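Removed from the display is one protein chain of the complex; every other protein chain stays in position.
Chains here go by letter, A and B, matching the order in which they are written, and residues are numbered from 1 within each.
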Amino acid sequence: MEEQKKRTAREIIENYDGPSVRIMEVCGTHTHEIFRLGIRKLLPKQVELISGPGCPVCVTPVSFIDEAIYLALEKNVTICTFGDLVRVPGSQMSLAGAREKGAKIHIVYSPADAEKYAKEHPEEQVTFLSVGFETTTPAGCLSVKQAKEDGISNYSLLVANKTMPGAYEALKGSADVFLYPGHVNAITGTELCEQLTEEGVSGVVAGFTAKELLTALAVALVRFQEGKPFFVNCYPRVVTREGSREAQRLVDELMEGCDSEWRGLGIIPGSGMQLREEWEAFDARKKYNMPKIEGKANPACRCGDVLQGKCKPSDCKVFGKVCTPQHPVGACMVSGEGACSAYFMYDTRG
Amino acid sequence: MENKIETQTVTMAHGAGGKQTSELIDKVFAAHFANPDLTADDAAVLVPPVGKMAVSTDGFIVSPAFFPGGNIGKLSICGTVNDLACMGAKPLYLTCAFVIEEGFPMEKLEEIAAAMEKTAKEAGVRIVSGDTKVAGKGQVDGVFITTTGMGQIEDGVKVGGELAQPGDAIIVTGDVGRHGCTILLAREDFGIEADVTSDCAPLWHTVEEVMHATHDLHVIRDATRGGVGTVLYEIAGQSNVGIRLDAEKVPVAPEVKGVCGMLGLEPLYLACEGRMVIMAPKAEAEKIVEALHKCPYSQNAAIIGEVTAEQPGKVVMTTEIGTQALLPQPGGELLPRIC
Partner (left out) sequence: MCVGLSAKVVKISNGTAVVDAGGAKREVSSQLLENLEPGDYVMVHAGVAIAKITDEDESETDQLMEELL
């Protein structure tokens, strides 16, 4: 042990000689940073990194894009969205395709900007595409509260926000250790992660800098060798045990849980969010009497298997051939965070 | 005030070829572009350059047309002059065609013409012929400009994207991504403020100084749309070589880094309009950088990597932790990444 004291996180990773281990980075930004920093190149053979479902764009079902396009083209609604969603294919087309047909698609940095746009354009009906996990949901809720305060009635959300606990359940067997998404835990805290250890699920909360990622991986490897389920918060400068009470309270005031479809994982009970009845004036589905839309995904696309760690992007038949970042077939190729896009751009083809 | 045009905006009549058209040309364009070679006839009559000639054409649309550090007029001269300079060609002549939206403020058009005059003078190029069309409201966004430049290739200079060789040093003439970042902020879509001005600049004199420092140059390419990252991939492909980039050596202004951090963008893919990538044998690199540091638009010039024989067609970065990671190949519309 004396010897080990001098070892850096990187040395621990590079010299890991324990049993083989599958580590799933749940968060898409982790996937992206791990590629950008070349961290995979440091890993010994028996350490496998799996890219999980933590990219909201990737798990957003085809039908959600179809709903947005319906609002834009049939109801003449101005769609405000994060840039991430613009190229995601729907059944017929993406939002970029709808824009070519005259749809008004406005890219924003924050839901607050979408609300502001609505306030400044009273002649337009404006809908924000509210996707994302626990980290992003409060921002959407704040924009709705602001709209109410401003007394505007031309602003609504098309909600597809999701929560992680159900996904962890669904993914339980897919990996030995989870690299938990630091910014989700900043909101939710870490109690759930601690509970999961009781079910035998191990994990570490990881930050996003090179140091933080390497440290989290080193901690995961050392603890894994000890053989018992574990949880360590490796991102304490941002993540506390209780998380953001204020954010939890805000979201609870406006939203409630519902069943939700995840691309590739199917419907996970209680894993989605919707606006509560008191706030339904801001719910685009109610406001526009949204018809039931059945999305049709390309059958050749294996995004679902990729998201569950059942196959690597390069195992998919369309990967890199028909499906490229310029012409994505599945959502995992669209977002810079998507596993397929990361594999493609950083060239781990085949 | 007889030299000033009276109407406040550009009208369809200014494009109809009659009196108003002549007035617009005389009082706005000719007044600024005046030089012995500028034609009032159908075509300019010029003395051809000695030796080889370079010709380049480029269309300019930029929204907004006015931005910190320049406007579409300055841009339309810089873009074409820089394309010529990249072939080692001294810019001699330039033609320009305007498509102006009905209702465009005359004062703004003046400002654009004045910027073109100033930039052309600085670059030592003469505007010899022009054309003006007016399009109906909404058919164009403000003003579009197309310029075509002709330049004289100095004797003994041969540079090109296919000439990069393993062992070459890769130099960038300044911090990257300023123009793209400036335009992004000027559109005010993201509510971000930062003190960033466009790098838009005419670079012929810079190239001239580099050529005085050494004749042993392989590639000079200006990094415009798609930024330095795109240029490196183009050259890696054209020359069938690999490129090693040292991530930490790429100069990026802290403000540009900050904006990119907020929007999840990579500075290497943001457009520049006054930056060049130069590849030359390593032994020449210091000399080149020294010469660049003496020029006004390349004080931050730096050696950022090298050309190798490995992984031809690829750009590989040495990351901040010393590992090698492929620079993702840029493509498609630059979209901010948030979630």
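Operating definition for what follows: a contact is a pair of C-beta atoms (placed from the backbone, for glycine too) under 8 Å apart; a residue touches a chain by one contact, two chains touch by 3 or more.
Owing to the predicted nature of the structure, the values given are computational and were not obtained by experimental measurement.
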item	value
Of A:35, A:64 or A:133, the residue in touch with the unshown chain	A:133
Among A:38, A:56, A:203 or A:320, the residue in touch with the chain that has been omitted	A:56
Touching residue (missing chain; options A:28, A:89 or A:166)	A:28
Contacting the left-out chain in the complete assembly, out of A:109, A:178, A:224 or A:343	A:109
Where the missing chain touches chain A, by residue	1, 4-5, 7-9, 26-29, 54-56, 82, 109-113, 132-133, 135-136, 138-139, 142, 181-184, 186-187, 207-209, 211-212, 214-215, 218-219, 222-223, 232, 234-239, 244, 246-247, 250, 337
Absent-chain interface as seen on chain B, which is shown	190-195, 253-255, 257-259, 261-262, 264, 337-339
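Quick note on the criterion: only the chains that are shown with their structure count from here on.
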item	value
Parts of chain A lying in touch with chain B, wherever the complex brings them together	10, 35-39, 41-42, 55-57, 82-84, 86-87, 96, 106-110, 113, 131-133, 135-136, 210, 214, 324-326, 335-337, 345-347
Touching residues (chain side chain B, partner chain A) in the complex	189-192, 262-264, 314, 317, 319-321, 323-326, 328-329, 331-333, 335-339
